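Missing here: one protein chain of the complex. Every other protein chain is in place.
A and B are the chain letters, set down in written order, and residue numbers restart from 1 in every chain.
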Amino acid sequence: METALEVHNLTVSYSRKPVLWDVDFSLPKGKLIGIVGPNGSGKTTLLRTIMGLLRPDSGYVKIFDQPLNDVRERVSYVPQRESVDWDFPASVMDVVEMGRYRRSSIFKRLTQHDRQLSKESLEKVQMLEYANRQISQLSGGQQQRVFIARSLAQQADLYLMDEPFVGVDAATEDAILSLLTEMRDQGKTVIIVHHDLQTAYDYFDWIVLMNTRLVASGPVEEVFTRDLLQDAYGGRLTVLSKIGDLISKEEFPLRERDFKDRES
Amino acid sequence: MDTLFEFFSFNDPNVLIVTLGTFFLGAISATTGCFAFLRKRSLVGDAVAHAILPGIALAFMIGQEKNPIILIIGALISGWIALLSIDHISKNSKIKSDTAIGLVLSVFFGFGILLLTRIQHSGAGNQAGLDKFLFGKAASMSVQDVQTFAIVGLITLIILSSFYKEFKLISFNPDYASSVGLPVRTLEFFLSSLTVLAITTGIQSVGVVLMAALLITPAAAARSWTHRLGSMILLSALFGAFAGLTGTYISYTAPRMPTGPWVVMALSFFALFSLVFAPKRGVLSRIRQQRKNREKIITENILKAMYQIGERHGAQGDVVTEEVLQEKRSFLKREFSLGVRLLRKRLWIIESPEGWKLTTSGVTEASRVVRLHRLWEMYLNQKMNLQADHIHPNAETIEHIITPEIERELIRELDRPERDPHDREIPYTS
Partner (left out) sequence: MSLNDLYILVTGSAIAISCGLLGSFLILRKMAMIGDAISHAVLPGIVLAFLISGSRDNIPMLIGAAGFGLLTTVLIELFHKKARLQEDASIGVTFTWLFALGVILISVFSGQVDLDQDCVLYGEIAYVPLDLLIGPDGSIWGPRPMWIGIGLLLMVVIFIIIGYRGLLVSTFNPAYAVSIGISASVWHYLLMGMVSFTTVVSFESVGAILVVALMIAPPATAYLWTGRLRRMLLLTAIFGVLSTIFGYYLAVWINGSVAGGMATASGVFFGIAYVRYRILSNRAIYSNGKHNEHAISHPEMDKA
């Protein structure tokens, strides 16, 4: 099985409080994968760390067996819709064209090819007729589709999407899902942060179940067992959260400076 | 020294007036500033202070004289219009609050400057009297001014003490306040009015441009020392009053100096001092805490290494050389000698010609660390489903943090395990 994403022993804290504890898993290529867990279980933090937006206290992430910086153009990230100000003065097309921005050519104008790809991406999410619409006039579902179109325009191999179904009506949810399935069938890997347990079973091939720590990672049928779900959703580990509080209150380092894996 | 003595002898009645005045002003502004600070509305105070200028200029143009009551009324009105504009713009349009604040601040101030320069150019009246509103000139304070401040201070005090509980609630938890049926909007209106009032009088000593400092800085300084609103208000009033005194004294000895900037310098000094040196929240105390943590980590690591070597030999308390220890775990040279020094001081190890050995109390302490390490590994393995080969680095850190209370909880949750996931014995003392 080829690996799309490897997360190794990742410990991450947010304003000094540990949010992820030693999360460790690998994900296969060409699958539609859900990251599932209760609220506050660190799903978004995990995604942000994978994209290099947060620095881990320990551990590393590899994408297609390489560090993120070497494969950035093969990875596409869709942040939460609420993370931006939709009053921003931009049209739908302006936002989708950002999908064609590259680090190497940020000072150059976009080419005809870039514009063509942006249009095609909008077409795929059925938003082409809104291309010149001001983004604040879109509904929640339409905003979400614009974000997905921007991501499609990137022409990546791995997609990481943070809650793409939040605030989206049922019809849009179906449309997005069939688009994602289609991408999967073309060999792309799609990883989605998802909070709805009800639909997760039907949507995904593979599930990463977590609650500040990894509970399970595997094919849906193996992960959706009563025990594992109970483990992830059945309340917090009190000792763990007490330790988290202590670390932030007592200014403790999360990893010792000199430590190397020598004993185990 | 002579000037200091002369200043505080108050032989010059003017000095007494000015001192009392700035003392009051500093305290009043700092008190209301605490609420603005806690409600994260400090910069609104800044905007209102700037926005007072056109009110003062217009009041002066209408009244044609420097009557403090008319000026204060003019200032209050324009401060209030500014406050309402900020709220209206940020609530009813896509303009965000930072832009609304900056916009009102600069446009009102610009308008004030336009009027003020007209007054100056036309040569009408007493220029110096208006100039002091820009940067503050405490020295020109009159008895009438001080009386006004005293009244304003009294009003502030009465309102604050009669609604203290309510104000406290809307500052810390406005959502809860409205859920228990408090008239939050009315209370906010009162609180904002107090701020406008304090600003209106405060600009006499520091001027409109630096008024923000008189509201924000004492509160920021006081916040470092305490969590309680009462003591925070008291402290910040003290900071404000003493800064006012300092500024007045300096501009008394060097008449060319405007009062405001020196008041602000004194306040900033208090704030910087507090942010660095305050216990608990101060930067220094956090650094000290971090150093203590590092010392705890290095000493416990040495203890643990010695204990594990003892385990391998089947007996605790034998002499261990530095070489063997370094082989067990490569310590940084500097940290290692620090750790050894601390351990000897606590009598957990004693020195022998070849190396060191654990004392009886050292063995107890070392076994505690090893126990916590192994208990935590069990917890990671059993409760967090982590593989045995992944848990060690995490346990290396957490072993130093676990308190006796958490240790008891761990033992209970894990059912007092005998061996850890690597099949090593977990040492219990009792």
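What we mean here is this: a residue touches a chain if its C-beta (ideal position, glycine included) is under 8 Å from a C-beta of that chain, and two chains touch if they have at least 3 such contacts.
Keep in mind that what you see is a predicted model, and the values were worked out from it rather than measured.
Judged over the whole assembly, touch between the missing chain and the shown ones holds for A, B.
Across B:I69, B:L84, B:I151 or B:V283, the single residue that touches the chain missing here is B:V283.
From the options B:F149, B:W262, B:Y307 or B:W376, the residue with contact to the unseen chain in the full assembly is B:W262. When the missing chain is restored to the complex, the residue among A:V36, A:V95 or A:I192 that touches it is A:V95. Residues of chain A that touch the chain left out of view are 48, 51-53, 69, 72-73, 75-77, 79, 82-91, 94-95, 98, 101-103, 106-107, 134-140, 150, 154, 167. Interface residues of chain B with the unshown chain, by the touch rule above, are 37, 40-43, 46, 50, 89, 92-96, 98-99, 101-103, 105-118, 121-122, 134-135, 209-210, 212-213, 215-217, 219-220, 223, 256-258, 260-262, 264-265, 268, 271, 275-276, 281, 283.
Just so it is clear, only the chains that are shown with their structure count from here on.
On chain A, the positions that touch chain B within their shared complex are 9, 11, 21-22, 24, 58, 85, 87, 136, 213-216, 231, 237-240, 242-243, 246-247, 250-256, 258-264. Those residues of chain B lying in contact with chain A across their complex are 94, 96, 286, 289-290, 293-294, 297, 301, 329-332, 335, 379-380, 383-387, 389-394, 396-398, 400-403, 406, 409-410, 413, 422.
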